[in-house]
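Omission of a single protein chain aside, the complex is shown with its protein chains in their original locations.
Take a look at subunit A:
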């Protein structure tokens, strides 16, 4: 294997485990080559495959304009010295306090977070990989309910050597996680002599755009305790729930259980990339109720520290509770409005979506359009939409969805005008398809 390259490289460097040959990423390439622009390229590809939140930038910009000291380096030589030299993997205390406080606000104060348990990483991608290194050895497995974020195949497996075993969910119950699905997946692992080390949930779900209910969460935690495995709850979309009351964090359940031994295996991943729309800043956190995991994660975070300058900047912004309170509320409202708008528009075009209550995307059902209800059928429809309709949407198969025909459509990474155009294109496509069907 290494011979063709001359001097040998590792398996990691030469394998396809980065997963970037899948359609999820191929669509991005098509977009990069022909990106839509209202003025210069109105017939280009509209990017609806990137879960990025651009609806509330103005709030951030206004804050920074009104608080120029946010980007200052600190007063005097000692303030600057602290900044320039600070590479302590514990992270800036003020920033950890601000993050803990922000996480509490996002959960409407229904859970408390201890800043001493906040571990900082350069983004949630790093946080998820780090936790995987900590809870599982090469060859071990994590159970992940499907459909799930395509990036997990790479982020959780590539360098860690850990496997993912899907726990399949179905449209018959709105893709809710069932204990049966988890049991089946677990049994499969046991039969193959694979050791399961944990469950990884995304709550609210990507790509479904739904929050997990309290009852289901309780059952999942019980299942994890019973099997003696970890529970990782990726809550990076927790601030993107349309109505605050509808989101239940695993933190609330842990508190309700009085932080008992049950919770020794519970860990939460958070980030500012989605809720605050700052993916470029690379700010993620691991929050764990397990002391050893906190210590280990902290040490391992040496490979993925957040710039001290960024920590300082965001510490002051996130400590401004008036700003954050207003931001969270406004952001939620705007996302909800966008969601309602797109779902309505899709309905007009004759497309149904899963009833969602969170996230930067909706989960739409194009099953009725498939020539054949298979992965291939779905992919040929996806390709058609990419090349003819010029929309990059994410096929359910790249999310390991067990049913063909579902697609994730992002709506928060563009202007309202662009969203309109996308909806118009979809409508036109649907009408053309209907006409074609009638003729056939």
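In the analysis below, contacts are C-beta pairs under 8 Å (C-beta built on N, C-alpha and C of every residue); 3 or more make two chains touch, one makes a residue touch a chain; residues count from 1.
Following the convention adopted for this analysis, contacts and distances are computed from a predicted model.
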As a check of understanding, state which of "1-aminocyclopropane-1-carboxylate synthase 8", "Transcription factor IIIB 50 kDa subunit", "L-lactate dehydrogenase" or "DNA-directed RNA polymerase III subunit" is the UniProt name of the chain not shown. "1-aminocyclopropane-1-carboxylate synthase 8"
Taking the entire complex into account, which one of A:306, A:362 or A:422 touches the absent chain? A:306
Looking at the full complex, which residue from A:54, A:326, A:348 or A:374 touches the chain that isn't shown here? A:54
Touch as defined at the start, partner being the missing chain; which of A:48, A:144 or A:225 qualifies? A:225
Out of A:118, A:135, A:268 or A:393, only one touches the absent chain, namely A:135
Taking the full complex into account, find the residue in A:49, A:166, A:209 or A:277 that is in contact with the omitted chain. A:277
Which subunit A residues touch the hidden chain? 5-14, 18, 20, 50, 52, 54, 57, 60-61, 64-65, 68, 71-73, 77, 80-81, 83-87, 122-123, 125-126, 129, 133-140, 155, 158-159, 161, 193, 195, 197-198, 224-225, 228-230, 261, 264-265, 277-283, 290, 292-293, 295-296, 299-300, 302-310, 313
